[in-house]
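Every protein chain but one is kept in place in this view of the complex.
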């Protein structure tokens, strides 16, 4: 009953590079900019630091997110992300690794609540492809 | 006796975006798709989660891989990878960071055995460049 792997060929769209406002919400601010520019499919990376981290772990058997958070200031030391459409709006799916003052790291699926200290963002739009999230029965996730 | 740094200029090739089948092998499935599409040089990133992680640490003095593994479900919270030719086939060289239910992270060089729960993959082909792995005496690795 498992869906096979699915791939689409895309073309390179616009490239945006930016810096987020100190104090802004990392995920919400990138989604806001993508909505403003009508970016509906993209690859996203971020380098920077947050005042607080809000992230989650998906319980694969229970099909629910376990929310984690830290108020420690963190460097963003790993980041993978993409933009697709969810409920007709640009949705940022991003996972990140955060490091604290001792270099120790934690990570997970980013939630709203990551408050930006400084963040340099690269958005590489994917043109001629439609990535629309819908409920996937097997994983419980909204996948394209 | 150390080789100097070597750089090549490439052109942008095709861009593929995809989702891997739940239960598939992360590394093998990306290599299979690259072989199917004749992708022999590319930059690869992945966001997602695995049911089990199989990775390794290279012992720089002993020139051997120390294999590590976990059957814990993990989020992929960092990923760097590329495709080149090894033994005439597309070979995925990838390192990843994995996070567990507490947010704690581990990472290393990916081996076969990372079973996909959900994985969104971006493959950016590099055209007009030839990346062929061959044994490097100094490191003991197969490098281009």
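Here the chain labels run A and B in written order, and each chain numbers its own residues starting at 1.
Everything that follows uses one rule, which is that a residue touches a chain if its C-beta (ideal position, glycine included) is under 8 Å from a C-beta of that chain, and two chains touch if they have at least 3 such contacts.
Everything numeric in this text was worked out from a predicted model, so none of it was measured.
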Kindly note down the residues of chain B that lie in touch with the hidden chain. 2-12, 41, 43, 55, 57-61, 66, 68, 77-82, 93-97, 105-109, 126, 129, 131, 136, 138-139, 141, 143-144
Just the residue numbers, please: which parts of chain A touch the chain that's not shown? 12, 14-24, 29, 33, 45-49, 51, 73, 75-79, 97, 99-105, 117-118, 120-122
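Everything below uses one rule, namely that only the chains that are shown with their structure count from here on.
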Chain centres from averaged Cα atoms put chain A and chain B apart, in whole Å, by 21
